[in-house]
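Sharing a structure here in structure tokens format.
Every protein chain but one is kept in place in this view of the complex.
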Amino acid sequence: MTSFIEKLRQIYPPERLYEDEARLIPYVSDGLTAFREKPAAVVMPLNSEEIVETLKLCHEHQVPFVARGSGTSLSGGSLPISEGIVISLNRLNSILEIDPDNRTARVQPGVINAHLSAAGAPHGLYFAPDPSSQSVCTIGGNLAFNSGGAHCLKYGMTSNHILGITAALPDGEVVQLGNDSLENAGPDCVGLFVGSEGLFGVALEIQLRLLPIPETYRTMLASYDSLEAAGDAVAAVVASGILPGAMEIMDKLAIEAAEAAVNAGYPQDAEALLIIELDGEASAVDAEFEALTASIEKTNAKEVRIAQDNDERLLIWKGRKSAFSAVGRLSPDYLVQDGVVPRSKLGEALKEISRLGAEAGLRVANVFHAGDGNLHPLILFDGNEAGALECAEELAGKILRYCLKLGGSITGEHGVGVEKLSFMPEMFSEADLNAFKRIRKAIDPHEISNRGKMLPGKEAPALSHSGPHPLEKAGIISRM
Amino acid sequence: MLHQISDTDLGPSGASMIKPIEACVHCGFCLPTCPTYSTMGDEMNSPRGRIFLMKETLEGKIEPSEIEPFIDNCLGCLACVTSCPSGVEYGELISPYRAWAEKKRERSLSEKLQRYALLKTIPHPSRFRTASKLASVFKPVAKYLPKGFGAMIELTPDQLPAKQAFNEKYPAHGDRRGRVALLIGCAQQALAPSINAAAIRVLNRNGIEVVVPKSQGCCGSLAMHIGESKQARKAALKNFDAFPADVDAIITTAAGCGSGMKEYPILFAERDETDLNEAEAFSIKVMDICEYLDQIGFIPPDASDAPPIKVAYHDACHLAHAQKIRSAPRRLLQSVPGITLLEPAEWEICCGSAGSYNIEHSDTAKELGRRKVANLQATGADLIATGNIGCLSQIEFHSRVQQKPLRVVHTIELLDER
Partner (left out) sequence: MEDTPHQPIAPKTLDELQSLVRENTAIHPTAAFEIPHSKFKIQNSRISLAAFNNIVEYQPEEYTITVEAGALVSDIQAILAEKNQYLPFDPPFAQNGATIGSMIANGYSGPGAYRYGILRDFILGVSFVDGLGDLIKTGGKVVKNAAGFDIPKLMVGSCGSLGVITEATFKIFPKSPATRSIVFKFSSFSESHAALLKLGRSHFTPDSIELNTGGHLFIRLTGQAASMDQRVQALESLLGERPETQSEADAFDSWDSSVNLRDFPATGILVKIATTPTGIASLNNAIAPHSANLRYSIGGFATWIHWDNDISDLSEILQTLNLSAQVVQGDTPSRIIGITHQQPFYQRVKQALDPEGKFSDPYRRTEPRQVRGHDRFSLPRQ
């Protein structure tokens, strides 16, 4: 380790190589603070060459590393590895090119999602994936987690918008995947790299697809007496053949929190709120809006409201996008789950979640991508109470298992990270996991790239603040 | 966020400090609007990082001295409060934390001198005038002086406007709609007395009687924001006595003073109840000039023959973030015939002025100043309006450095002029 650090010092000046406590501590967690781990060092590269040098060094010394964007992962994806280093990509934040004719852009990984859309705006373009964290999360993080957002219903996830990647593999080899076209020739290696949770090295440059900013939007708020009624409304809209840009549901707790955070003007007496947005060419949207109104009229909406102008629309979305963090107003700690269920089973899943929550004696707020069946139950707890975290984690586990039982997935967009490691064997067979591991080994023989994430193995997850991690207790993992 | 701070050791301000730490969910939404994070890109210079570091320090896991540089770098602009969905009142953590840490702090002699110089000059219009005359003598050698001093001198204007005295009372024009007391401020009073004069004229024209208490002093915000609570309390107490109780509002034209005075109760949280009550009674009346005019129903000047003008509005941190006043000044400006209002990019990011920040941390302040000027220039506005004297001089200064001078005025001057 010492000779490794020595060599690291040859790459980075002291102001970009952090080794002291005060500069390491702020990196111990990402968006999931239940896990904390102090890295051996943090480096702040200014260019691709430094990253490649760093990876070569890590490979040579078999020192694990974690690439880090804005550290907003909700599954512990950018949690440091003890004895490993963190490669902070925040200064690699240039938008290298915007090509309005081809509707593409080339960016460095540290570019903030919303900054890309802002840069595209003068050309009438935007980056479609819109995770709620878009004002802060980076394109590199989006890529690694194949992040989604409210509008992915119509436009797909991050993966659908990445055309090419220049990446440094964990041994320092620089590869180029895909190209600057929507199409590809041969296997979709870009598709494999996206969503690999940082296990394949570091994306250095990313070629993206931008979409034309819709000529018009129509945003509808419909409130309901129950989550189920809102869920039924979603099914009705889908069945009518309209493809809205987004369909989101928030429950009472989430509405309350979001309202406190941004005063979005949500109806306060609703048990559930459905946000539906149409977008596209004005004449097309007008026609769709009529069809939408017709199908919503048949649902039992308490109140239906239409955003009157763009400010109102933005406010509605700001509320929705603030919901996770806003829940921090209701409870000092929370766990967000990210399970997916078949859309027709939304109602069933929600009922079970509230039953499980009541059984565990914990409050659960729900904000989710209804159009995709992607649930986001937020389990509220107070980490200062003994056993509360364990209780919350247990509930989270039950919810995920239920999603699997319904034929869904343990994660729709937040990734496995460290948090959902123990569920991988429940979703995948040994052969499946073996294939994943073989691919991982072929790309990273020493398994240094984001070790301990996504693929369950011998590696230890980071220290959880309240004693051994449940995975550890369950004997699924152990510390090195 | 989970913490293991025991509030018993921290006294009454402990609870105030713990609340934001508990409310922070580490989501990072505050990062991009934080001026230090957006220029440096590292966690310890972000709100989230600072909260985490203060937590660790208050837990006793690391020494305050270790995290000092990152705490010092904070401009106190409170952009993080505006962007935090979880309702973290960062200001309620950083100010008491600074006071707490200041007690344990060893400062170098030159640092001490600099802080002393600041605290002794800015709050006193007459001393400020003398000092800036002296400073202009030193300007040619500014770059040889220690960093902070150099910046202090570089920033002082070459020439100050003539000193202006105020009457104790300015009666309303026409029917009296209200009566307010005006805080004239210190640095502002030396740098641009015209702002207060404009405020008085506009208020009078709107039927408001204005009193200017003679014995008023500095509001104490500067001292408060850099952790000198004792001096800040002294200033506050003086003003409690100086300001009359029979006014509808205590008006300020300086956003920094306004936000500081609205926070008086925090200063007295640990003190005796009568002081605290007095602080609360006082601060509840404090209003920014734009906030007040907007509330009473501003009567715009008759400017039908004034030429059209494009105005970019710059949000002063202490107005937008600390006092959450953004729409009032915009509404006022838009009500004036001929004004087209423009919005610069990155409105939430500080211009680098932030109280004494551009003096204590000149590099970041310069970078921020450059960035702000670029964003303002990009709007193509004829004129910049803002609600704070610090921003005004910072923007003017950096636009001059960039050889593209911008004309910057206080919002109230535009409401008066037209």
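Should a chain be cited, it is by its letter among A and B, assigned in written order, with residues numbered from 1 in that chain.
Convention: a contact is a pair of C-beta atoms (placed from the backbone, for glycine too) under 8 Å apart; a residue touches a chain by one contact, two chains touch by 3 or more.
Only a predicted model underlies this, so the values are computations on that prediction, with no experimental measurement involved.
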{"item": "Touched by the hidden chain, restricted to displayed chains", "value": "A"}
{"item": "Contact residue for the chain not shown (choose from A:9, A:298, A:355 or A:441)", "value": "A:441"}
{"item": "Option touching the unshown chain, where A:118, A:189, A:360 or A:391 are the choices", "value": "A:189"}
{"item": "Hidden partner chain, residues of chain A it touches", "value": "99-104, 123-124, 145-146, 148, 152, 154-157, 159-160, 169, 173, 175-192, 194-196, 212-215, 235, 238-239, 241-243, 280-281, 283-284, 286-288, 290-291, 338, 340-344, 369, 372-374, 407-416, 420, 423-424, 427-429, 431-432, 434-436, 438-439, 441-443, 454"}
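Throughout what follows, only the chains that are shown with their structure count from here on.
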{"item": "Where chain A and chain B are represented by their mean Cα positions, the distance between them in whole Å", "value": "37"}
{"item": "Contacting residues of chain B [partner chain A, same complex]", "value": "1-3, 22-29, 31-32, 41-44, 46, 48-49, 52-53, 56, 62, 66-67, 70, 83-88, 345"}
{"item": "In the complex, chain A residues that touch chain B", "value": "18, 20-23, 25-31, 33-34, 44, 70-72, 88, 90-91, 93, 110, 112, 114-115, 118, 133, 135-137, 258, 260-262, 322-329, 332-334, 383-384, 465"}
